[in-house]
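My structure is below; once you've seen it, I'll send some questions.
Just one protein chain is left out here, and the rest sit where they should.
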Amino acid sequence: ACGTTDNEEEAENSNTENETEETAEENNEEEASTEKETIVVGASSVPHAEILEEAVPLLEEEGIELQIETYQDYVFPNDDLENGTLDANYFQHIPYLETQMEEKGFDFVNLGGIHFEPMGIYSKNIENLEDVQEGTVVIMSNSVSDHGRVLALLESEGLIKLDENVDIVDATVNDVVENPLNLEFDTDIDAGFLPEFYEREADSLVAINTNYAIEAGLTPSEDSLVIEGSDTPYVNVIAARSEDENNEALQKLVEVLRSEEIQNFINEKYEGAVVPVSE
Amino acid sequence: MLKEWFPNVIPEDLWIATQETLYMTSIAVIGTLILGIILGLLLFLTDRGNLWENRVIYGITAIVVNVFRAIPFIILILLLFPFTDFLLGTIRGWKAALPALIIGAAPFYARLVEIGLKEVDKGVIEAAKSMGARTHTIIMKVLLPESMPALISGITVTAIALIGYTAMAGVIGAGGLGNLAYLQGFQRRDFDVVLACTILIIIIVFILQVIGDLLTKAIDKR
Amino acid sequence: MLKEWFPNVIPEDLWIATQETLYMTSIAVIGTLILGIILGLLLFLTDRGNLWENRVIYGITAIVVNVFRAIPFIILILLLFPFTDFLLGTIRGWKAALPALIIGAAPFYARLVEIGLKEVDKGVIEAAKSMGARTHTIIMKVLLPESMPALISGITVTAIALIGYTAMAGVIGAGGLGNLAYLQGFQRRDFDVVLACTILIIIIVFILQVIGDLLTKAIDKR
Amino acid sequence: MIQIKNLKKVFETKKQKVQAVDDVSLEIEQGEIFGVIGYSGAGKSTFIRLINRLEEPTSGSIEIHDKDITKMSASELRLKRQKIGMIFQHFNLLWSRTVFDNIAFPLEIAGAPKAKIKEKVKELIHLVGLSGKESNYPSQLSGGQKQRVGIARALANDPEVLLCDEATSALDPETTDDILDLLVSINKKLGLTIILITHEMHVIQKICHRVAVMENGKVVETGEVLDVFVRPQSKTTKRFVQQLNPLEHEQDKLKEFINQHDDSEVIKLHFIGNNAKRALISEIAKNFEVEVNILQGSIAPTQEGSYGTLYIQLNGNSNVLTDTIHYIQKAGVEVEVLKHA
Partner (left out) sequence: MIQIKNLKKVFETKKQKVQAVDDVSLEIEQGEIFGVIGYSGAGKSTFIRLINRLEEPTSGSIEIHDKDITKMSASELRLKRQKIGMIFQHFNLLWSRTVFDNIAFPLEIAGAPKAKIKEKVKELIHLVGLSGKESNYPSQLSGGQKQRVGIARALANDPEVLLCDEATSALDPETTDDILDLLVSINKKLGLTIILITHEMHVIQKICHRVAVMENGKVVETGEVLDVFVRPQSKTTKRFVQQLNPLEHEQDKLKEFINQHDDSEVIKLHFIGNNAKRALISEIAKNFEVEVNILQGSIAPTQEGSYGTLYIQLNGNSNVLTDTIHYIQKAGVEVEVLKHA
């Protein structure tokens, strides 16, 4: 099976049939909803796959079988959406989706935002951003799509200045034009390791996605030195091929994910690390 | 007890992942064995002072072997997409991981085969030559049998390394225990899942090692 | 030309990554060599019918070796954080990758060492015993020199595998060519970067292989 | 059958060049048993390995059945080698095969059918006296047993030529004799040509027709065995021939005897061919006023008549002694006077 890590038994069953079904799937969707319909959604492990897992029984009631493919990286889910392996994916935020569509020429649509994970900057020893010393290390994940976000946060706090000609979303550490404190950037840590770095690199600033921060036992609202607010553009969305813009099953999926039940689940489970949106 | 010690472990997932690891590893081991022995023999035979001494073929084989050992696994997977797609019609799932696994591991095993073949007593090869044996016969009846303990220990080592590789094959949805440990365990910080997966991997490794050791011992008549 | 063929390659980055790879690999190779030979000797000597025959120590060594070979590399890195922190005072950068690299590669090399030692002529070990040699002397003057070609070929193979591992060490910011290929090349789809990194890796691998082969040939007097 | 012309082999090590085989020319007939002797390091093994091209000659040619083996293609060479058996100084058995399978190996190479292999191997195992050890591995054999496996293996494929590198040096006399008898009988029955390195002269004496003596890579002497035995030319050959009378060369001990009898003459008699049959000693004793005392020596029948050496002491009047010696010389026996009265 294709690396799924689904919780639900229903999903489990389809897992083994997956290889044989894979080619047939595309046809199935086109024929639409006479029988039980199957949609395949690619997702990152946390929290996307977990949220989807919660939605499985709800969609079941609607006669839709949801199959979840979990991905380790951020490149293949879009590739697979393009080549038809997936019907939709749920792992990326709007800026990333847009860049990808532009660069790779993907013909995707945003079916709707589901949540955002506020990025926060934490440090074990530094109490306040005013106390940041000269030459302090800033640690962020190795996901290129996070870099602009973190830099934007730092800029908003006046620690650095970015090149005005560069779109914030695409900014990298090479676009820092003013760096009065000579901050050192460490940009290639696997996101999963960030809590460890927070713990052990006590004198650094660590930019952690809130979900990992919570897993590590931090309380974002109290422990963060600075955290993204709800005005963020980094909302995670369900993306699909443009031709499926009006696919009923996918519409249902978005609907269910924005339902009160799921929103409550998100709020309870992630305690602020993942914030549901229903725009 | 399982529930108590491993609250986040879903037995079915674990079972499926184990199967995936076993499938991937066993098929990849077979492929690696065949390809590795062929490449290893080529390296050995075309080397200076040996039966098929041939600088050109040796050079080419050495380059192939080294290049494929050198490429980071994730890049290798990427490079092999067209080939995998052509061969299997898909580039996802554990089957799609096989070409990369085999092509990643075979050059490595080829070197171990070469090391083993170099240890074969030259006098014995001479004896076979003096009997007028074809190179084919020398390979099948002298080189391989006389280096068998090293070949078996070598494939054991390679098989265990392959298990490590399968974890990386997770990026293309190959599944397996390593991937489960990373995604459900490490990323979600459910360390009981990591532990369970690791224990299962260790068990598999031990079984492989024991089989390898027993075979080596049974075969070694020196 | 560089600009034309590799528009996205930043030479300084490439240079730094190359250095990181070289540093990581060379120090890790030294560590692996030492640890691997010690573990390999332990495995060999405590095995049945050998000098230090000892079921318990053999069992423990085998378990240690197998467990560390079995754990997926990324999990190994995680597990080693406390140790790394204690040892180096940081878990960042290429130095922090060393413990995981060494502990990941040494068990593997240990098995290759064991294979090499098993090929040493038993008659020669007996000769040394008959002269009243201490085990220490037998190790230093018989086992190691007589298996030297296999040990050198083995460390060459391991060193090249280590280069592959350094790519994985990228997850903790260890840098290196493999990581550069992944981050700047793969993630951003700048395949010229992947190509440049791969070429550099291949060059390093070739240099390693040539050194290994030359050494083996110079040393093998059979 | 085998014509060797100007054969040379040079080994180069870092520090020196060794001329292991130096301009050797020889002819060996079909059905001949040809011995090669020489000191350790003389180049014997190298020479024999050149014959089936296990060692590439530096220069020179080796023709077997009028085909130059040094110019053969790989496949011709292979077929030729199937008919050249070789017994190695260091056995070179496959550790991974049992005694049975080691002996079966050349038959497998030649593509013999299973049933024939089985029969042939069983017969050979019996012939070399290894019955009961069929399924032992080489590591479970004694030195001599390994040697015998090597011999059986070399004979398995009914070779036309057999190259033996000290084939019996690890064997006790009884087993040696059995093996030599076996070789001779195959030689007679099938016309097998044998080239045999040894340092045991009685092996040469027992089975060889001709012998070559090597020294520093050169052949310093060749000829019929008896000729070489009787009239060894080089120092090396003389030393080897002494071995046949294993006690003869202990001249130190002989000296004690010589000095004890100051009034006697000590002479060395050399019997060549038929003369040894004559009752020489008793004739002397009857015809001359001398006392004859055999000090030391050895005498034996060979195919071309008796051959041997006796050291005898003659006591008597010096005139009589001179006459006696003349008498002996006239009888066709070589005399050497070691000590005058």
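By written order: A, B, C and D. Residues from 1 in each chain.
Everything that follows uses one rule, which is that a contact is a pair of C-beta atoms (placed from the backbone, for glycine too) under 8 Å apart; a residue touches a chain by one contact, two chains touch by 3 or more.
This one's a predicted model, so the numbers in the text were calculated from it and none came from an experiment.
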For the full complex, can you list every visible chain touched by the one that's not shown?
C, D
Across D:Gln140, D:Ser185 or D:Ser234, the one contacting the chain not displayed is D:Gln140
Name, in rising order, the residues on chain C that touch the hidden chain in the full complex.
121, 123-124, 126-134, 137, 141-142, 145-146, 148, 219, 221-222
By the contact criterion defined above, which parts of chain D meet the unshown chain? Give residue numbers in ascending order.
11, 13-16, 37-41, 44-46, 89-90, 132, 135-136, 140-145, 147-148, 165-166, 169-175, 177, 199, 201-202, 205-206, 236, 239-240, 242-248, 250, 253-254, 256-257, 276-286, 290-303, 306, 308, 310, 313, 315
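As a convention for this text, only the chains that are shown with their structure count from here on.
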Could you let me know which interface, B-D or A-C, is made of more C-beta pairs in contact?
B-D
Geometric centre distance via CA averages, chain D-chain B, whole Å:
55
Once you find the CA centre of chain A and the CA centre of chain D, what distance in Å lies between them?
89
Sequence positions of chain B contacting 2 or more other chains
182, 186, 222
Junction residues of chain A, two or more chains touched:
73, 192
